[in-house]
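Of the protein chains in this complex, all but one are displayed in their positions.
Think of it as A, B and C in the order they're written, each chain with its own count starting at 1.
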């Protein structure tokens, strides 16, 4: 098992190296990409089963017991998110490959796409699995740098600004992260998370708060918490379609995962976290209102993404086993649903030639399949039963109402935000799928990745999107075992014991 | 029971395949599951009227999410509406939709799916199960009202129906969760057995009522229902008369036995219900569109039902259950009759219709029968129900009893009036209006269902014992005060008087329709305007908030991040306030000159306006920091720092060749730079301050450094401990690190080498547009 | 090993100045300045990381007295961080170059769509229909909208279309 846990990190890296060395063979690149990710997904599944059955899986790299060496840890939370993320990554890769084939033909290789894509996947895996604060920094850098390259792969005059915003803000967060690590080391003398948990407790409470808030800001930038979120709606929508889907699905959730992991493991608290409740309310409302003001489909989705980060923050803020488990479940479903919506948005754009809502219409008649592909994730995001979004939201609500009057009030805001989400999505439906069918706009930029017209949309692109829809439906169908597991994950997270024992041995 | 519900839904998914061959056949197939359900329900009557039939399938037990179903007397009544009336309406659809109608395919599948969802809703014995199906009916209604969404009225109506009902639904969800939390279970039967009380339960009940009111189109949420009349008439008949709008009433009926003793429950129910009954009835008198007339009538009746089922007493419950049944049996055929008229003549405007009494005699008689039941004319079911209603409130007495009794009486007068108006409007020969031509005489498929429902109303009115049997078990949940039973004849008593007053008053009101018409157009408050204002207000708020916050400026975004960083950890650090007492000025003398160099270079950097100078100053800082590393005893670090700094300089110089020599930024005034200066300075001080405080608070020796020193030579075969850490102890970091380099290099070449493949072209707006050369096949080949 | 690595005043001042200058440059519009700000912040955080290990001591090479040896771990971490910062710097440099080539200058522009929304005078984007939008700003590149053919609301209300 300890080997299995390293492979989700090392295999994609190896794949990236191979795809660079053999960059002249597009077929090999595609095969390597898909096979590697499929294997990683399978391994993640194995890890999840094992971690749920017999406790966290730990790999002591190089045979050095933590805290001397770096430990990779797969507990329920990380294995679950790893599995869902990898499935999304795989589906988006299939989509992207077929989009490329549809647009450029089979023979064109891409020098940067496949290697960067695999490196991004490696970074994400490492971020989920690492049990070391500094390695988390490295993982973030691998992931983010790959994302910088991917977002600036097709820089045009309009897109370069989005790339700038994204890169600059992310760099700032990275440097603040490094600063925070230095502070943590200055105060505690260790960077191993399990070891830190013990040493943090020995710090005076006020100083612990300082460190906790510092890490909160650092990860909050990546997770796009209000008021650290402004960069997101300005950058994601401008990325190429599949890339935007991947970012929207994964990156913010990795940020949230890091927040969840560090806050629960390092900074235990006994009652709801008022500051976080406030941030959650702000994030939910400002994101949802932002979505209502947009005319660009991708921007609208980006704002909804921000809004729903607030839902997870709510789970974290309540800070009990139930709510933290609920937040984990919410994150898992959110990864799939956002990626799906962005892929659907890509398909819509290919058909209509625009992302402007007021330029589209009538797709329910001309593309009924697309309508179905949109409706299911849209309902999921809005939390309408019986979708996964409903189950996850219910988990959060239940945890919230049991935790005192503050959380109950915020639960009310969750309801309001859900309604606003629905309003925004209904607007998309009304404007894109209802109304008069309109002719596709002429392609503004004929040689970019978006080729307008149905003929150029490969069936596998639909299949990949449908696959993600299926994943999201599966979360709903298997909500029973899943919620039971996220509940156990929540208990583990707050208990901290199993994690520390698994990493450090019996006497932490 | 779950299997029945799923059968509906699955078949609905498969129905488009049938529609592809024959659309009428699709409706015929769609009518099967409801029929089977009805038969099944009747076969279970004995058990349903007794202990009830239960079934429970766990879904997510950790969340208390279980699909629990229970067939009891109330559910049985509802199934007659949902499945019985549903099947009849689906049969009507066969004749209503043209064989080539594009709406038919969609409608058949959605109607069947809706029937499934509604069935699940009425069978649910679990709040969450109920919620699941509740929202599904909202979605089905949205799609059925909106249809293809080609016309604005349809879109508006669909959106309004969805938003209003989901708003209530979401509020109700929170109410359910609160209720479930207080009761410890979501199982309705268990909650009712031991109803929770307490502060949050009050909130929960208000929220639940919000859901019920929106779904059942109660004041002030009612406008969505008349608006939804743009849907095809059978859809209106099914969703917006017979079944879906009953969901709210049904929910109130479900929960009343547990909570009707609380003023927070019966108070709003009674006030809102009565108000809705009166307002709906009044508005119905002003409508000229027959369908809208019926819609307002439905609103009014829903208010009536709300009062009866939420009042929390046995006789009222008995009356409510009977009226529930009666309403479906008279309102559905009335809608279908309007549909038939519309189908036959092409209009449903009562100002244009004339003389249909003779042209469509069959429809006219059936509709009259139904309308009479609505008006409460004996011996129809409507009369039986209304008698019981009057009896309930009259015998209750007291302020509430009389208020309700007279309120209901006033409502009944209005009901009779609009019933008469409907019949007059639809069928009467009007002076001055030429008789309407019947272009498509209705076939048996259209009129048959109308007759079936109308006759059922008559039959059940006379066979009131059956209805009594059916409604008794539910009303028995309340204490039996008077031993009242449904019957056609209770002797000469006050209720009978009330009925007479209602009939007489209503007919008088109808005769005075000219005056009423003029009056009823002056409505002081317009709930529809309220909905509009809310939606527009939210949109306006969204634009205002977003426009203000999302400024689009990168420096502002970075500033926001920095301010947050200063505010959160910074303030916490100030509050902690543990400045070390033993802080030295310096540890090694050499640190001072090096620090001075770094600081001076850094400060000069802020004032440099030439790019090249700036890069050189950065180099100075870098080498200075390298020097500090040497002083600190980190030769490896220093070596790397010097090498990296040199390479960075080279890279900078490479790029600077192409850039202008000065920064292009306008030279800002001090005033405009001041916020930046302040934020930056405070940020720097915050970081340094926190660093000092935290470094002074170290809780123990470094965790593993001693271990590194011990293990490095023996186990890792290295005397350079740093090197051992990098390639052995923490080799994974190094692998990740080279990964970053790997990515960055690929990114750099992709970006830079693309330039020569960029193409410029003129934009429509006149300016030049540069198209990216990245991904150009030539570019890809070169990057390779 | 040293237990209390309290950062001395000189170093604290250096850190403060480096961070302040880095932040200041980061907040400017010129991309080159932002880039230089990132480099300065990188130096600052690497220095801070090294300082977190404790005051100056002997290089951590076996053979010196372990008690007088500097903490090796922060050095290793800082080394990794230096490399990563370098990689990021070069990437940002290339991005700045690309931006310069494409746009003709290296200033970070404001987001056009944000500005459009910010400029709307509280004209709500109506929910129900695609046709009663406020007119877009003229600088919207895709403003040649297609005229819609919406039917009459009244006709809709009377349900003419239901006739087979």
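The working rule: a residue touches a chain if its C-beta (ideal position, glycine included) is under 8 Å from a C-beta of that chain, and two chains touch if they have at least 3 such contacts.
Following the convention adopted for this analysis, contacts and distances are computed from a predicted model.
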Task: Which of "Glutamate mutase epsilon subunit", "Cobalt/nickel transport system permease protein", "Cytochrome c oxidase subunit 2" or "Cation transporter" matches, in UniProt, the chain that is not displayed - done: "Cation transporter"
TODO: Using the contact definition given at the top, list the shown chains touched by the missing chain.
DONE: A, B, C
Open item on the list: I'm checking contacts with the chain that's been left out. Which of B:63, B:423, B:503 or B:748 qualifies?
Closed with: B:748
Open item on the list: With the missing chain put back, one of B:271, B:429, B:469 or B:651 would touch it. Which one?
Closed with: B:651
TODO: Spell out, residue by residue, where the missing chain touches chain C.
DONE: 59, 61, 79, 83, 87, 90, 93-94, 97, 101
Task: Residues of chain B in contact with the chain not shown - done: 635-636, 639-640, 643-644, 646-647, 650-651, 653-658, 661, 716-720, 723-724, 726-728, 731-732, 734-735, 738-739, 741-742, 744-746, 748-749, 751-753, 755-756, 783-784
Task: Residue numbers in chain A that touch the chain omitted from display - done: 2-3, 6, 10, 13-14, 16-18, 20-21, 23, 59-63, 111, 115
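In this section, only the chains that are shown with their structure count from here on.
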TODO: Write down the chain pair with more C-beta contact pairs when A-C is set against A-B.
DONE: A-B
- [ ] Go ahead and note the Å separation of the Cα centroids belonging to chain A and chain C.
- [x] 18
Task: Distance between the centres, which are taken as Cα means, of chain B and chain A, whole angstrom - done: 25
Open item on the list: Residues touching two or more other chains, restricted to chain B: which are they?
Closed with: 150, 155, 159, 539, 542-543, 546-547, 550-552, 554, 558, 562, 687, 691, 695, 698, 700-702, 704-705, 708, 730, 733, 737, 740, 743-744, 747, 751, 754, 770, 772
Open item on the list: Residues of chain A that contact two or more other chains, please.
Closed with: 134, 138, 141, 145, 148-149, 152, 155-157, 164-165, 168, 172, 179, 182-183, 185-186, 189, 233-234, 292-294, 423, 426, 430, 435-436
TODO: Spell out the residues on chain A that touch chain C in their complex, using ranges where they run on.
DONE: 134, 137-138, 141, 145, 148-149, 152, 155-158, 160-165, 167-168, 171-172, 174-175, 178-179, 181-183, 185-186, 189, 191, 233-234, 292-296, 299, 354, 356-361, 423, 426-427, 430-431, 435-436, 438-439, 441, 444
- [ ] Would you tell me which residues of chain C are touching chain B in their complex?
- [x] 1-30, 32-33, 36, 39-40, 43-44, 46-48, 50-53, 55-63, 66, 69-73, 75-80, 82-84, 86-91, 93-98, 100-103, 105-108, 110-115, 117-120, 122-129, 131, 141, 150-151, 153, 156-164
Open item on the list: Quick check on the complex: what are the chain C residues that touch chain A?
Closed with: 5, 7, 19, 22, 26, 31, 34, 38, 41-42, 44-46, 48-49, 51-53, 71, 73-74, 77, 80-81, 84-85, 87-88, 91-92, 95, 98-99, 102-103, 108-109, 111-114, 117, 120, 125, 127-131, 133, 136, 141-142, 145-146, 148-150
